Structure formats: structure tokens, C-alpha cells
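Just dropping this structure here.
In this view, the complex is presented without one of its protein chains, the others remaining in place.
All chains are identified by letter, namely A and B, in their written order; residue positions are counted from 1 within each chain.
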Amino acid sequence: MSLLDFARGPGLHWAFIIFVFGICWRFVGTLLIARRIKLSTPRRTDNWLMGLKAIETRSWPVEEFHRVIRFQHYSGYIWHISFFIVLFFFQPHILFFKSILGISWPGLPNDVILVVGAIAVATLVALLGRRLSHPVLRKISNVDDYISWLVTTLPLITGFMAFAHVGGRYETLLALHILSVELLMVWFPFGKLIHAVLVVPSRFQIGASFGRRGVRA
Amino acid sequence: MPSKTLGESLFERGVSRRGFLKYCTALASIMALPPTAASAIAAALEKAKKPSVIWLEFQACTGCTESLTRSHAPTLEDLIFDSISLDSHDTLQAAAGHGAEQAREQAMKDNWGNYLLLVDGSVPLGNPGFSTIGGVSNLEMLQETAKGAAAVIAIGTCAAYGGLPKASPNPTGAVAVSDVIKDKPVINIPGCPPVPVVITGVLAHYLTFGTIPELDLHGRPLAFYGQSIHDRCYRRPFYEKGRFAESFDDEGAKEGWCLYKLGCKGPITYNACATVKWNDGVSFPIESGHPCLGCSEPDFWDKGSFYQALAQGQWGSAAGLGTAAAVGIAAGAGAALLARRKQHQAREEQP
Partner (left out) sequence: MSLNQESFQEFREVIRQLGETVQPVEGLTDNERVRRAKQVFLTRVHSAMAMDLETCIHCGMCAEACHFYAQTKNPKYTPILKVEPLRQYYRRELGPHRWLFKLVSRDITAKMLEEWQELVYDSCTECGRCSMICPMGINVSAMISVVRQAVAEAGYMPAELRAVEKEQNEKGTTFGAGPNELKAALQKMREDGVDVSIDKDKADVMVLISGFGINITQDALLATVKIMNHLGVNWTIRTDAYECAHFGMLSGREQTLRNSTQRVINAAISCGAKTVVTGECGYGYTALRWEGARRYGKPLPFTVMSISEFLGQQLQAGRLRVRKVPQQKSVTFHDPCKVGRIGGVFEEPRALLNALGVELREMADPVQTNWCCGGGGGVFLNNRAAPLRQAAFESKRSAVVETGAESVVVSCDSCRMTFEIGKANAHWEIPIESLVVLVGENLAD
């Protein structure tokens, strides 16, 4: 079995299994930890609404904080958006999703993808630079932060290499690209990348629990 | 018995000297040799003694022989092929039955240690009776004939990698020649069928330099298999621009755009099709509007649909993922319940 056959076959297969298994394990295992029963009289009873609202409001820094966190905020947005554009609108990727989901959608021209991908990598590099140089980030960072950075960056790098055919034979590069995505999927449930899933319940909770007290959070 | 040189034999058949030199130059160019090598090849080929060649055909469809011999018009390739001393070829020779076997044994005896063994078709290991010649199993015949061969050339994907017979579930237990022959150089010339000039090119190389050409990791001559179809494909610019045919009859297909989305295996297939082309340089599959099937790669039959794009993977089944999710939920619930119990006990113990 060649590397590419492994990557596209059993590798992908198992990466998906670990991905799904790990996310379910972590999500359910967190959710089912004993809840705290709230006996106090709520000030407001529309907690659900406040929770849902927080999912939206925490997407933007409130005005008061805007000045101090704008770099993190906007670089975060640029990174996520450019990453999702490359992930969902590069034509070969659409083919990949089509083989899984059975549906496809129009892609973007390769030139656009190349530029957006370069932006994504540049943002990641800038964010790593910041993590390494900013005293706060350096202090609070752990292995997870660096591994998570690496496994998100590798698919972009290998993707560029496979697209441009640099650094090896195409099937090797394609295999490495797919393997790097598999690495990302395998790491996803165990590191901080899980935030992509947990951000929703987490934001909901703060909105609901502060909302219960009459505080917009 | 071989007495004439290759040159004599060719000129006798009406090949002009000019045509012969042209062939040698083309060959040198394909094999990425310097232009000066052309005359060396010509000189060597002209003087070479016709080598003795034994061709064995096992689990094969004869397509490789057809590819080589049934060209639209006689070409230099098949003339050269004709000119070698093909002492035994089950399909081509007139002799049949025991006579045929005798021809092979005689050729082996006369040229022991010097003949070239060409094989097409895979070797079944499952049951000796799956494929026999004159009551002798393919495996036994291959082992016996290979003993006195100078080199073994596996022609076609079946001989090179097991090919179609080896495709899952491989009912005959088919294997490649190189899986059987371990003590001799085996040159793989895969393709279903292989490009004719590659066969004669390898022969010419052997005759010229007396050595086997440099091979890649799959035992293929690098001179012919060094670059991917994709690398040399005339539709490559469309790939770079992201212009793909979406179906066989859409605008993109008519415009001759890249066939990647239609399952083209060009990017991972190494062969000379895109440069040498077929039918005397007329065309090759992609030029005819069909994606490359990747026939010169090991296990090409088992790599999913020919029309599944390279970007698509085998992600498993919904059932498999459903199971993974169910087990994950169970693990999470179990972990949480254990944590709850631990917390409950601790709270009970508290004053």
C-alpha cells in the first residue's frame, strides 16, 4: 500500500473515527458532569434568550474592550475566515466534501484561493510570533497551544506544496497533505481546537447565567 | 540461430538508414541521453547480435502483445521487435503443444545465462491449476526459465504488479513477477498496455550499454517513467487556473479543460503517454477527452472508481462513524457518571 493509498484509505477512515469519537467523548463527558442546581429567584426568566444572544454578542468585542483587544480580535477573524474559504471553496476540497456529503457548491478560482491561503498562513505566523513574544501569551501558553498551531499550519503548508508541486512527487505531497489533515482531525478532540465545538455551549452558558441575574454578558 | 546483426536484419526489411538514425535520436531523447548518444546507440544497435528472447505469457489478456504487434501500420518498434530473436512466444510462434515447449527449452539450452526473459501476465499462487502451459504451472515455469536468464522484463501491469488478476479479492492469489524472482534484475514496464516504444527502448538500452537502465522505486525505467502524466500534460495550464470539466459533455469538456474532477489520475501516474503518445504519436487518453486511469501504477484497479477525483478519499461508512459517535457518547457519559459519583462521595464525606 502506497503512502497515498494509506492516507486516502485507512488513514482517513481512522482519522474520521477518532475525530467523531473524541469529540463525542469530550463533549458528552463535559456536559454530563453534575449541574449546579440554581435555587435563587431569577431576576429575569428569559435565560434561553440571553444565552442565545451571548452566542452572537461574544462574537464582537464590546465597545469598551475594543481598543485593547482589536489585534487579537481581527487577526482571529482574518485567520478563521481565510481558513474556511480555503477549506470550503478550493475546488478539489469541494470534491472531497462531495464524496462525503454528496452535495457540492461552486468553488473559487485558484488565484483567489492562493491569495487567501497565503493570508491564512501569514496570519498564523503572525499569531505564533505574537504568542512567542507577547509576555502574557508566552506565560499562559502550553504544549497544546503550540501543537494546535502546528497541526493547523501543516495542512496549509502541505496544501501549497501539493498545489505547486514543490518538494516532492505529487502523490507524496498529496499524501502528506491528506495525512496532515488527518493529524489535525486526530488532535482536534484532545487539544484546544475543541473550542470550535464548545464555544457555542460555553457562550450560551455565560449569557444564560448572567442573564438570570439581569446582566447582559 | 542468431547470426545476423540487428542492423542487417532491419535494413534487409527495408528500413532506411535515415529512418533508423531518426529512431535512435528519438530514443536518446526520450531516455534523456545527450544528443551524441544517438550515434552511439545507432552504432551499438547496428552491430548488436540479435539477442535471444523468451516470452512467457501467464495470466494475461494478450493486450500487451497486441499493443506491440498490432500497430496501425508497421513501425520501427515492431520491426525491431520482429528482428530480435524471439525464440519462444506462445501467441506469436507457429509451433504449438509440445513443439512449443521444445522451442523454449532449446532456446534456454542454447543461450543459458544470456537470454532475456520477457513476461506478461501475473503468476497465480493460489492453485497451480489456475494457469498452466503444457501441464506446467506458471510459477514453476517462471522459476525454471528465469534461472538461465540474464535479466527479466515484466511487460504490462499484470506482470509488473499483479494487475487486473490481483485486483481485490484476487481469487487466484496472483502476484507480480518481482514477487517470485528475487535473485535477478527485474525491469518493470507497466501499463495496460505499456507504451510500445518503452519496450523496445529498454531492449535498445540493454543492447547498447549491456546494462539495465536506471529504475525508480517501483522498478520502472526512470527514462520513461520519471515524470507524471500531469507534469507533461498539455491540459496542465487549465489545472493551474482551476478550470475543470465537470462532465464529459459540458462546456469545459468541449473546451478541453482539465479532467481532474472527472477522476484523472494523471497527477499520480508515471508514464510516457503524455510525451510519446499512442498510435504513432497521434493521441493519448487525456487528449481524447478521457481521464487517465493510472494504469501504470501498482494496484490501480483497487483505488476506487476511475471517475472518483483524486481529492476524494474513502472516509469510511456512515455506520462506522455512527458507531464511533455512539462509543464516544458512551465513553463521555461513563466518564461523567464516574466523576459524578466521585463528587457525590466527596460531598457526603464533607462535614
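By our rule, a contact is a pair of C-beta atoms (placed from the backbone, for glycine too) under 8 Å apart; a residue touches a chain by one contact, two chains touch by 3 or more.
Given the structure is predicted, the values throughout are model-derived calculations rather than measurements.
Although it is left out of the displayed model, the omitted chain contacts the following shown chains in the full complex: A, B. The residue touching the chain not shown here, chosen from A:V62, A:L132 or A:A164, is A:V62.
If you put the missing chain back, the residues of chain B touching it would be 331-332, 335-336, 339, 342-343, 346-347, 350-351. The set of chain A residues touching the chain not shown comprises 25-26, 28-41, 43, 54, 58-59, 61-62, 64-65, 68-69, 72-73, 76, 134-142, 144-145, 190, 192, 194-195, 198-199, 201-207, 209-210, 213-217.
Going forward, only the chains that are shown with their structure count from here on.
Interface residues of chain A, counted against chain B in their complex, comprise 1-2, 4-5, 7-9, 12-13, 16-18, 20-34, 91-93, 95-96, 98-100, 107-111, 113, 165, 169-171, 174, 178. Contact residues on chain B toward chain A in their complex (touch as defined above): 228, 230-231, 240-242, 244, 260-261, 267-268, 298-299, 303-304, 308-316, 320-321, 324-329, 331-333, 335-337, 339-340, 343-344.
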